[in-house]
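Every protein chain except one is present and positioned as in the full complex.
Right, chain A next:
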Amino acid sequence: MIMALKPCVRQLGGVAQVWRCVSRSIAHQTYRITAGNTCHDINDAQKAAGPTSARLPRLRHTIPESYEKVEVSTAEWSYVERLLPLKSIPKPTGNPGEVMPSGWVVPSAKPGDYPYFVPRSANHMLPVYLLHKPILSKHVTSVKHVQGDIFALSEELREHLTQLLPSRKIINMRVHEPHQMIQIKGQFVTELKEFLLKKGF
(Lines give C-alpha, C1' and ligand atoms only; values in the text may rest on other atoms or scores of the structure.)
Protein backbone atom coordinates (compact mmCIF):
# COMPACT_ATOMS: atom_id res chain seq x y z
CA MET A 1 0.00 0.00 0.00
CA ILE A 2 1.48 3.32 -1.01
CA MET A 3 0.94 6.38 1.20
CA ALA A 4 -0.67 9.35 -0.49
CA LEU A 5 1.57 12.25 -1.33
CA LYS A 6 0.94 14.91 1.24
CA PRO A 7 2.74 18.14 1.76
CA CYS A 8 3.86 18.67 5.32
CA VAL A 9 5.16 21.73 6.96
CA ARG A 10 8.42 21.86 8.86
CA GLN A 11 9.51 24.83 10.84
CA LEU A 12 13.09 25.46 10.06
CA GLY A 13 14.57 28.42 11.88
CA GLY A 14 11.29 30.33 11.83
CA VAL A 15 10.77 30.00 8.09
CA ALA A 16 8.05 27.57 7.07
CA GLN A 17 9.12 25.32 4.30
CA VAL A 18 6.96 22.89 2.42
CA TRP A 19 8.43 19.47 1.80
CA ARG A 20 6.77 16.73 -0.16
CA CYS A 21 6.61 13.36 1.55
CA VAL A 22 7.95 10.74 -0.78
CA SER A 23 5.45 7.89 -1.08
CA ARG A 24 6.68 4.72 0.55
CA SER A 25 5.16 1.33 1.23
CA ILE A 26 4.49 0.43 4.86
CA ALA A 27 7.32 -2.08 4.95
CA HIS A 28 9.97 0.55 4.20
CA GLN A 29 8.84 3.41 6.35
CA THR A 30 11.79 5.35 7.63
CA TYR A 31 11.78 8.10 10.18
CA ARG A 32 13.71 11.20 9.22
CA ILE A 33 14.69 12.77 12.48
CA THR A 34 16.42 16.10 12.00
CA ALA A 35 17.92 18.05 14.88
CA GLY A 36 15.44 20.19 16.76
CA ASN A 37 12.45 19.14 14.65
CA THR A 38 9.90 16.45 15.06
CA CYS A 39 8.60 14.82 11.94
CA HIS A 40 4.85 14.45 12.01
CA ASP A 41 4.67 12.87 8.54
CA ILE A 42 3.95 9.34 9.55
CA ASN A 43 1.15 10.01 12.00
CA ASP A 44 -0.51 12.46 9.62
CA ALA A 45 -0.24 9.98 6.80
CA GLN A 46 -1.79 7.31 9.00
CA LYS A 47 -4.68 9.62 9.89
CA ALA A 48 -5.17 10.30 6.21
CA ALA A 49 -5.14 6.58 5.43
CA GLY A 50 -8.61 6.18 6.85
CA PRO A 51 -10.70 5.49 9.93
CA THR A 52 -9.87 1.73 9.93
CA SER A 53 -6.11 2.10 10.51
CA ALA A 54 -5.03 2.48 14.13
CA ARG A 55 -2.39 4.84 15.35
CA LEU A 56 0.72 2.79 15.90
CA PRO A 57 2.65 3.44 19.10
CA ARG A 58 5.97 5.12 18.73
CA LEU A 59 8.78 2.56 18.41
CA ARG A 60 11.42 2.36 21.10
CA HIS A 61 14.77 2.73 19.41
CA THR A 62 16.72 2.56 22.62
CA ILE A 63 17.61 -0.74 24.26
CA PRO A 64 17.45 -0.44 28.06
CA GLU A 65 20.94 -0.15 29.54
CA SER A 66 20.13 -2.86 32.05
CA TYR A 67 20.11 -5.37 29.15
CA GLU A 68 23.80 -4.70 28.62
CA LYS A 69 24.78 -5.59 32.17
CA VAL A 70 26.15 -9.14 32.15
CA GLU A 71 27.61 -11.48 34.69
CA VAL A 72 30.90 -12.98 33.56
CA SER A 73 31.43 -16.55 34.70
CA THR A 74 33.74 -19.50 34.10
CA ALA A 75 31.98 -21.97 36.39
CA GLU A 76 30.32 -23.89 33.54
CA TRP A 77 33.31 -23.85 31.19
CA SER A 78 33.70 -27.64 31.47
CA TYR A 79 30.33 -27.99 29.73
CA VAL A 80 31.61 -25.84 26.84
CA GLU A 81 34.79 -27.94 26.53
CA ARG A 82 32.63 -31.02 26.15
CA LEU A 83 31.15 -29.55 22.97
CA LEU A 84 34.47 -28.87 21.22
CA PRO A 85 35.21 -31.61 18.67
CA LEU A 86 38.58 -33.36 18.61
CA LYS A 87 41.18 -32.14 16.15
CA SER A 88 42.23 -35.62 15.03
CA ILE A 89 40.77 -39.13 14.89
CA PRO A 90 41.27 -40.74 18.33
CA LYS A 91 43.41 -43.88 18.69
CA PRO A 92 41.53 -47.03 19.65
CA THR A 93 42.66 -48.79 22.82
CA GLY A 94 42.70 -52.55 23.27
CA ASN A 95 44.96 -55.57 23.41
CA PRO A 96 46.35 -56.65 20.01
CA GLY A 97 44.08 -59.27 18.50
CA GLU A 98 41.15 -58.43 20.79
CA VAL A 99 37.73 -58.81 19.15
CA MET A 100 35.30 -56.06 20.16
CA PRO A 101 31.52 -56.57 20.51
CA SER A 102 30.86 -54.91 17.14
CA GLY A 103 33.23 -57.32 15.35
CA TRP A 104 36.06 -54.80 15.07
CA VAL A 105 39.44 -56.42 15.73
CA VAL A 106 42.49 -54.66 17.19
CA PRO A 107 45.42 -55.12 14.73
CA SER A 108 48.27 -57.32 15.99
CA ALA A 109 50.62 -57.75 13.00
CA LYS A 110 53.89 -55.80 12.77
CA PRO A 111 55.67 -54.78 9.51
CA GLY A 112 58.32 -57.53 9.84
CA ASP A 113 55.98 -60.51 10.33
CA TYR A 114 55.24 -61.17 6.65
CA PRO A 115 56.89 -60.19 3.33
CA TYR A 116 54.09 -57.65 3.00
CA PHE A 117 52.21 -55.35 5.38
CA VAL A 118 48.65 -54.02 5.12
CA PRO A 119 48.09 -51.10 7.51
CA ARG A 120 44.63 -49.93 8.63
CA SER A 121 43.04 -46.87 7.02
CA ALA A 122 42.86 -43.49 8.78
CA ASN A 123 39.58 -44.56 10.39
CA HIS A 124 41.24 -47.77 11.68
CA MET A 125 39.32 -50.02 9.27
CA LEU A 126 40.62 -52.69 6.85
CA PRO A 127 41.49 -51.25 3.42
CA VAL A 128 39.28 -53.65 1.43
CA TYR A 129 36.80 -51.87 -0.80
CA LEU A 130 34.12 -52.89 -3.29
CA LEU A 131 34.00 -50.84 -6.49
CA HIS A 132 30.61 -51.20 -8.06
CA LYS A 133 28.69 -49.01 -10.45
CA PRO A 134 25.04 -49.43 -9.41
CA ILE A 135 23.80 -49.91 -12.95
CA LEU A 136 26.38 -52.37 -14.30
CA SER A 137 26.84 -55.83 -12.86
CA LYS A 138 30.56 -55.21 -12.64
CA HIS A 139 32.08 -55.68 -9.18
CA VAL A 140 35.75 -55.21 -8.35
CA THR A 141 37.16 -55.92 -4.90
CA SER A 142 40.28 -53.92 -4.15
CA VAL A 143 42.85 -54.18 -1.36
CA LYS A 144 44.75 -50.94 -0.97
CA HIS A 145 47.82 -49.60 0.89
CA VAL A 146 49.74 -52.89 0.49
CA GLN A 147 53.37 -52.38 1.49
CA GLY A 148 56.29 -54.69 0.79
CA ASP A 149 56.10 -57.69 -1.57
CA ILE A 150 52.64 -57.14 -3.06
CA PHE A 151 53.05 -60.09 -5.45
CA ALA A 152 53.50 -62.49 -2.53
CA LEU A 153 50.19 -61.28 -1.06
CA SER A 154 48.46 -61.61 -4.42
CA GLU A 155 49.62 -65.24 -4.75
CA GLU A 156 48.36 -66.01 -1.24
CA LEU A 157 45.01 -64.39 -2.03
CA ARG A 158 44.67 -66.36 -5.26
CA GLU A 159 45.40 -69.61 -3.38
CA HIS A 160 42.91 -68.71 -0.66
CA LEU A 161 40.11 -67.87 -3.11
CA THR A 162 40.73 -70.99 -5.22
CA GLN A 163 40.32 -73.07 -2.05
CA LEU A 164 37.12 -71.26 -1.09
CA LEU A 165 35.52 -71.41 -4.52
CA PRO A 166 36.59 -74.68 -6.20
CA SER A 167 34.00 -74.31 -8.98
CA ARG A 168 35.50 -71.03 -10.15
CA LYS A 169 37.98 -71.68 -12.97
CA ILE A 170 39.51 -68.24 -13.40
CA ILE A 171 40.25 -65.62 -10.77
CA ASN A 172 40.92 -62.34 -12.53
CA MET A 173 43.40 -60.39 -10.49
CA ARG A 174 45.30 -57.20 -11.21
CA VAL A 175 48.32 -56.21 -9.13
CA HIS A 176 49.08 -52.50 -9.39
CA GLU A 177 52.41 -52.06 -7.62
CA PRO A 178 52.81 -48.24 -7.93
CA HIS A 179 49.34 -47.72 -6.48
CA GLN A 180 49.96 -50.39 -3.82
CA MET A 181 46.72 -52.20 -4.63
CA ILE A 182 45.35 -55.57 -5.74
CA GLN A 183 42.10 -55.66 -7.68
CA ILE A 184 40.03 -58.84 -8.00
CA LYS A 185 37.04 -59.19 -10.30
CA GLY A 186 34.01 -60.14 -8.21
CA GLN A 187 32.66 -59.54 -4.70
CA PHE A 188 35.12 -60.90 -2.15
CA VAL A 189 35.08 -58.22 0.53
CA THR A 190 34.03 -60.51 3.40
CA GLU A 191 36.46 -63.28 2.38
CA LEU A 192 39.43 -60.92 2.04
CA LYS A 193 38.67 -59.16 5.32
CA GLU A 194 38.54 -62.53 7.13
CA PHE A 195 41.84 -63.54 5.51
CA LEU A 196 43.57 -60.31 6.56
CA LEU A 197 42.15 -60.46 10.10
CA LYS A 198 43.44 -64.03 10.49
CA LYS A 199 46.90 -62.76 9.54
CA GLY A 200 46.54 -60.04 12.19
CA PHE A 201 46.37 -56.95 9.96
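In this section, a residue touches a chain if its C-beta (ideal position, glycine included) is under 8 Å from a C-beta of that chain, and two chains touch if they have at least 3 such contacts; residues count from 1.
Criterion: contacts and distances are computed from a predicted model.
Participant: For the chain omitted from this view, which of "Large ribosomal subunit protein uL15m", "pyridoxal kinase", "Centromere protein W" or "DDB1- and CUL4-associated factor 13" is its UniProt protein name?
Facilitator: The record for the missing subunit names the protein "Large ribosomal subunit protein uL15m".
Participant: Based on the whole complex, identify which of A:R55, A:K91 or A:K133 touches the chain you can't see.
Facilitator: The missing chain is touched by A:K91.
Participant: In the complete complex, the non-displayed chain touches which residues of chain A?
Facilitator: Contact residues on chain A toward the absent chain are 64, 66-67, 69-80, 82-86, 89-94, 100-104, 123-124.
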